[in-house]
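Here is subunit A:
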Amino acid sequence: MNTLHIIGGAVSILGALFLLLASIGLIRMPDVYNRMQAGTKATTFGTIMFLAGIGIASPGWIPKLIVLVVFIVLTNPISSHILARAAHFAGVPLADRSVTDKLAEHRQKAGDK
Partner candidate 1 sequence: MVKKLVAIAILAGIAFMLYGLFASYTQKETLPKTSRYYAIKGPDELGSANLVTSVVVTYRGLDTLGEVTILFTVASIIGFFLRSRTKREARAENPRETSEILHTGVAFLVPIIFVFGAYVFIGGHLSPGGGFQGGAIIASGTLLLFLAQPKTSGGHTLITFVESVSGIAYVGIGIAGIFLANGFLDNRILPVGEFGTIFSAGAIPIIYSLIGLKVGAELSAILYKLKDAKEDA
Partner candidate 2 sequence: MSFFLVLTVVLCAVMLGSAGMALYHKNLAATVIAAGLVSLVASIIYLILAAPDVAMTEAAIGSGLSTVMFFYVLKRVRGGENG
């Protein structure tokens, strides 16, 4: 239990806190799109922070952790983008409080139904 372990553990716990916030957001948010946003942004950042904590605690794993971070940064936004788009095309309505819907405007302009 040296200093690096303690710093790494603290960073990891901070990352886990972000994951907790993401899960609270999943429950609290009003519609699919807001939930998706909470579930993507916070989990991407939280996971990266968690892995950074592990990297601080045991520096031998850093190359593998970098590969993991690259994968997460690439896949997480794309998958949530596709999910949100599919929900929009399937006709899931926005919450009452939302003010703008760019994709609907774009689709109207393109003459798509």
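Selection criteria: all candidates are chains of the complex that A comes from, given by their letters.
The criterion applied here is as follows: a contact is a pair of C-beta atoms (placed from the backbone, for glycine too) under 8 Å apart; a residue touches a chain by one contact, two chains touch by 3 or more; residues count from 1.
Predicted model, so just to flag it, every value in this text is computed and none were measured.
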Touching subunit A in this complex is which of the candidates 1 or 2?
1
Hey, which residues of subunit A end up touching candidate 1 in the complex?
71, 74-75, 78, 81-82, 85, 89
